[in-house]
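Excluded from the complex is one protein chain; the other protein chains are retained at their positions.
Now for subunit A:
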């Protein structure tokens, strides 16, 4: 079942540019430039792009905060802007750089207030809160005012706040921004568990590609407001010719310009005793066998292609 549908979605902003001492001219900038996308129920989609690509703008149109300049959008069968209040009951949103919580109130009271705002029956609220408290380890700071929480604690609080009404779709805009390693892992594990249920559709924008690798099967890359890739991470690697890398330590040194079938020599180090090869196929075995026939192997390792390299190449292109 299609939960999110975008057809020719577009958002223009007007920018005033100084064109003289007093004169200013208007310029229209397309932040989102005709996006067509379908997201099915239960999917976990990574929505990435360089700064200013239009990720947050898309999310704001999907949640009904911004009015599209053109095109149509539907989330859970509702049109976000005119039906924003109804839609709000069915979606959860976390903007990493903003908080949904009440600055002056303890976390527990913010959650209680949200129960009334979303009109969640007390028992359901208590059960979901218990579950989130356990998974996100909120116990130690439930009674602390939000203004006194660390960024990691606040983010875990915001995630809980977005889930207490049992949303069908969860929009996460950079949920791990600024978090330390432990907090990032806690948030990722929590989201992975949430996604595994298959009940919640998750759209995640982030600059931390480890989030995507850990959580999302599908990756949508946008740049200058347009979709430049929509598919799996593997498809992205295939498209940009990413190769697995074989690093071998040999007893006998290899000469520069050495060639072997099935791989391309990338670098030689330690006077030719350490060599790195890009594998031309998925199978490393034959290449290893050929190298072993030349010289005994001291050590070898296989390095998976780095998604950050691929995405950097994609952004640069």
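Following the convention adopted for this analysis, a contact is a pair of C-beta atoms (placed from the backbone, for glycine too) under 8 Å apart; a residue touches a chain by one contact, two chains touch by 3 or more; residues count from 1.
Note that contacts and distances are computed from a predicted model.
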Worksheet, complete the sentence: Answering from "NADH-quinone oxidoreductase subunit H", "ABC transporter permease", "Aminomethyl-transferring glycine dehydrogenase subunit GcvPB" or "Outer membrane lipoprotein-sorting protein": the UniProt protein name of the missing subunit is "ABC transporter permease"
Response to the item:
Across A:7, A:137 or A:168, the one contacting the chain not displayed is A:168
Response to the item:
Checked against the full complex, the residue among A:84, A:224, A:243 or A:273 that touches the missing chain is A:84
Worksheet entry | Where the missing chain touches subunit A, by residue | 13, 56, 60, 63-67, 81, 84-86, 88-90, 93, 95, 97-100, 102, 104-105, 109, 112-113, 115-121, 124, 127-128, 130-132, 145, 163, 165-168, 173, 193-194, 197, 199-200
